[in-house]
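What follows is a single structure, written as structure tokens, with notes after it.
With one protein chain removed, the remaining protein chains of the complex are shown where they sit.
Chain IDs A, B and C follow the sequence of writing; residue 1 opens each chain.
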Amino acid sequence: MIVAERKPMEEIKQMVAPYKKLLLVGCGTCVTVCWAGGEKEVGILASQLRLARQAEGKEISIIEATVERQCEKEMVSELRDKVKQVEAVLSLACGAGVQTMAGMFEETPVFPALNTTFVGMPEQEGIWTEMCGLCGDCFLDRTGGICPMVRCAKGLLNGPCGGTRRGGKCEVDPEKDCAWVLIYRRLEKQGRLDLMKKYYPPKNFRAVKRPGKIQAVKA
Amino acid sequence: METRIGIFICDCGGSIKNIDFSTIKDKIAKIPHVVMVNLASNLCLDEGKEELLSRIKSDNINRVVIAACSPEFKEHIFQQLLEKAGLNGHLLSMANIREQCAWVHEGDVTGKALELIRMAANEALLLEPLEKREFAVKEEVLVVGGGVLGINSALQLSRVGLQTILLEREVDLGGENREFEALWGTDMSSMVKAVEADENIEIITSAEIMEIEGEVGDFSVRIMKGAEEISRSFGAIVFATGHRVEDIAPGLQLKDNANVISQHGFAQMLQASTTEPGPKTVGFVLGFSDGNSRFSTLATLNNALACRQKWDSEVYIFCKNVEVDSEGVENLYRTTRERGVVFVKYGDFPKFSIEKGVVKVEAKDIFAGEEISLTCDLLVTDEILLPAEGTEALSSLLSMKMDARGFHQDENVYFYPVASNRKGIFFVGDCRGNLDPNRALADVSSAVMSAYELLSSGKVVAEVERVKVDPQKCRTCLTCIRVCPHGAIQLVRMSNGDTDGENEVAKISDPACDGCGICAAICPAKAIKFEGYSDKQILAQVEMIGAS
Amino acid sequence: MAVSFKETLKTKDFIVTAEAAPVKGSNVSKMIEDIELLKDKVDALNVTDNQSSVMRYPSLGTCLLVKEHGGEPVLQITCRDRNRLAIQADLLFAYSRGIDNVLCLTGDSIDVGDHKEAKPVFDLDSVQLIHLVHIMNSGKDLVGNELDGAVDFCVGASATPSSDPLEPQLVKVGKKLDGGISFIQTQAVYDFDELRSFVKVIRGMDSKVKILAGIVPVVGARMAAYMNENVPGIFVPQYLIDELSQTPKGKGVSKGIEIAARMIKQIKEEKICDGVHIMFIGRESRIPEILEGAGLL
Partner (left out) sequence: MSNKIIAFCCEHSAYLAADLAGKQGLHYPENVRLIRVPCAGRVDVTHILKAFEKGAAAVLVVGCEEGACQHSTGNTRAKERVNYSQTLLQEIGMDNRRVEMVNVAPGAPHKFVRIIKEMNEKIKEVGEAK
């Protein structure tokens, strides 16, 4: 799942400062699940913006909407009438959603209300951790299903750096586990430590040619 | 259908004096959808009720607002009246103009009362009927733990006519406290016989719970007995999973010393020995553990007394406090003293040492004010009561919190003594940290009564979909399932509209839901509606502030 | 003229190297002073590469200074700041100017340095870097193109004997040994039992590799506590902290020097490993006192 978090209020306020009529659009998929851009977050942000303008004695009118997936043109097109009524759109979606909106309604400025952070999973209620760096060249078969590209602070492929903290914690953040210690323990459990002892040559960092594009051949 | 609100205002037999009702009546008559306003003096007495009933019918009212006393007192009575008038009882909104207005304010009380009524009327507009339904329950109870409390629970459940399965982890029934059956006033072997002979009770030993799913009235439990898997459903579950003890040998190595023994070990020794001469001098220590030491006290007093009677030993009890606040313990304490047991109350912890195989205790008696040095043949040490093994695993299986000491049942006054945050699940005795035999047996009775109340009619009545997940809006983020304190939400497969596809969505169990609304507040997709406390209904009240 | 480090590794019984930290700025006069002072007292000067992720005068440039002033430099290269193209280019340049020792490091995290918002590169890791140097030693670049003028580097790597847990660290060291290294220089060590068992494990994997124990003089109890708390992979034992805390004020540095000298002496006498690598950042000019105390001058 794509994980995002809301931008600082000051940044959002400045982006929309010139506009009196706004459409706030949430996305019902990943960012709803990670509590960043669902219907509820749209409501909170709308309330905040209205209160902020109220305090400044300036007017604002906000339309709130949430679409199922903001990265789908067909689903975003439902908003056509609403977009016509406003001067700008504030999108509570990941970067893909914001760009879909912006591409669909080129006359209207579309602003991002979120920072898209990573692909992750919920560790527990309300806490998400990064799991995948979208490298296009998956390495997980060699590491017991733990990605060292994103779960190691340095993205090392051949084992831990020399900075592992006591108890197998990361050099950068003692709150986080050293990915290579996790990998070691898991492979040990599976009797597959030989995988870790193997040398892995430099990674192909161009497995996905930017901008990424995939043509499915199945259809 | 047109919404027709009828507003009934009551001055509670004249006890509301500082509100100008006629002004109010004039103003609220103008609120949209309000078709009648009635002033009454005793809405909750017969004549008032009659009036209410007849006006609902005659004016074709379909939403009722009552401005009177606190809904905490009479709401249910008025709801019944609505039902009698052929209206759903939930279509009632109350304005608390007495306790929270007339009786607490000076100044513009009328203005405030008017606003409270407006709030209630605005909420009433949005009310929707709620149906009640009977949900069948399994009249069968699972009792986990085959010790004295589990056996007692099973026997009592059987006596009230509930089928019971008694589950024990070990090979035999009996549990940990066999040595202390005197304290329980029971004879374990005859209890085991009784439970084995009972037709309502099925005993499964050497078995453990693997999984518990479902909700009150219908818990499906997967049990493993060796390699054999048993899946059964129960209406309720009583946990009597007991505790474990850790010996506190102050400054001494318990294992290495034949002359230092635990309370349980000593009780076994008492039971086993027949004629040989017992120890001449016996010392007991109490008060080294911080937790509930009632059982420790009781065991000490009993053992001390028995030791006087059996061997005529010299007995000393070194204690900080003797907790005699359980039934009969004060008496036991007196008897113990009368029979010549010496109590030494210490301030600072005594010193213990071993010289030539003999235990030496040095203490200062704070009453007598003298230093005491005693050598004894046997030292019986304090014990600390700890949660049984597996308590944590079981708690997470049930998605329940443990209390600060790690026992079941939390320390929440609402659940006290035996209930839990999940309806139909009960904890009795030492597994919830209570090991005082009388109280623990009272726990059993409470749990049996609760289970009986819950299951004996074969059904529970609950409002249907009071809190409801909109399957179209649910993003299956699992948040509600993770946060529900009552374990009332599950993931279900649901066919999606008119397609054949199946979607996984969250579903709230009506009988298990306790109506807190935590899920509705946290849902990031705003997919959960709590009828009566929905976002719109709450905001309808908020909207009215300053509207008058 | 300094003896080549490659030669030293082969012939000398007890090897001593010292760390030279570049300055922040273009004024290299202090570095030149240190180089002049140390070049004949140690077997090689080992130059850090934006140490602790703090931007400084380059390792490569400093190595040139060492070379120009008659010393034997070891070029440290981290994977943090350069991608595989830049690293290869730097290696070619270094070799062309007579710098032929390289210490292959992962590099500290960007987060500990003074440019916290920089993009960390880590295109390669230290094991891959070791392999890369050997590929270049064979006359090719990383993708197999022929080099016009081969290189011939002496390759070293680092290791942390006090890692907890140690096993994953040992797997990594094993890979470094497999890659082909002539020397290992360890993170600062204080516990010789730990060092001995570490050396034993390494010897079990590769009997020829030279092991240089990292020596960081601790100049005060507070520094020790700080290092224990904040520097991963370093653990100053309590007896040293006690010794330091009894040192009168103002005598911390000389005490630290005394302890370091004592440790080096012990390592040498008990033949715990093949040499030492002294890291006395900011106090390079006092390294001779340590050497003197250890009886190495």
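What we mean here is this: a residue touches a chain if its C-beta (ideal position, glycine included) is under 8 Å from a C-beta of that chain, and two chains touch if they have at least 3 such contacts.
Note that the structure is predicted; figures quoted are calculated from it, not measured.
Participant: Which of the displayed chains are touched by the chain that has been omitted?
Facilitator: Counting the whole assembly, the omitted chain is in touch with A, B.
Participant: In the whole complex, not just what's shown, which of B:Arg4, B:Lys25, B:His105 or B:Lys345 touches the removed chain?
Facilitator: Answer from the full complex: B:His105 touches the omitted chain.
Participant: Among A:Gly43, A:Gly95 or A:Gly133, which one is in touch with the chain left out?
Facilitator: A:Gly43
Participant: Have a look at B:Asn412, B:Ser457 or B:Gln472 and name the one touching the chain we're not showing.
Facilitator: Of all options in B:Asn412, B:Ser457 or B:Gln472, contact with the hidden chain holds for B:Asn412.
Participant: Which of these, B:Ala40, B:Leu87, B:Met119 or B:Val359, touches the one chain of the complex that we don't see?
Facilitator: B:Met119
Participant: Among B:Leu53, B:Ala194, B:Met494 or B:Ile538, which residue is in touch with the absent chain?
Facilitator: B:Ile538
Participant: Go through chain A and note every residue touching the omitted chain.
Facilitator: Listed in rising order, the touching residues are 8-10, 13, 40, 43-44, 47-52, 54-55, 57.
Participant: Could I get the residues of chain B that touch the absent chain, sorted low to high?
Facilitator: 70-72, 96, 98-109, 111-112, 115-116, 119, 401, 410-414, 421, 483, 485-486, 514-518, 520-522, 530, 533, 535, 538-539, 541-543, 545-546
Methods note: only the chains that are shown with their structure count from here on.
Participant: Touch graph across the chains, line, ring, star, complete or other?
Facilitator: Shape = line; chains linked end to end, path left open.
Participant: Which chain's mean C-alpha position is nearest the mean C-alpha position of the whole protein set?
Facilitator: A
Participant: May I ask which two chains are joined by the most contacting C-beta pairs?
Facilitator: A-C
Participant: Roughly how far is chain A from chain C, going centre to centre by Cα mean, in whole Å?
Facilitator: The answer is 39 Å.
Participant: When the C-alpha atoms of chain B and chain C are each averaged to a single point, how far apart are the two points in Å?
Facilitator: Taking the average C-alpha coordinate of chain B and of chain C, the gap between them is 64 Å.
Participant: Could you please specify the touching residues of chain A with respect to chain C in the complex?
Facilitator: Its residues touching chain C are 153-168, 171-172, 178, 180-181, 183-184, 188, 193, 196-197, 199-202, 205.
Participant: Residues of chain C touching chain A in their complex?
Facilitator: 79-80, 84, 106-109, 111-112, 120, 122-128, 131-132, 142, 158-160, 163-165, 167-169, 171-172, 174-175, 178-179, 187, 232-233
Participant: Under the stated contact criterion, what part of chain A meets chain B in this complex?
Facilitator: It comes out as residues 28-29, 32-33, 35, 38-41, 43, 66, 122, 124-125.
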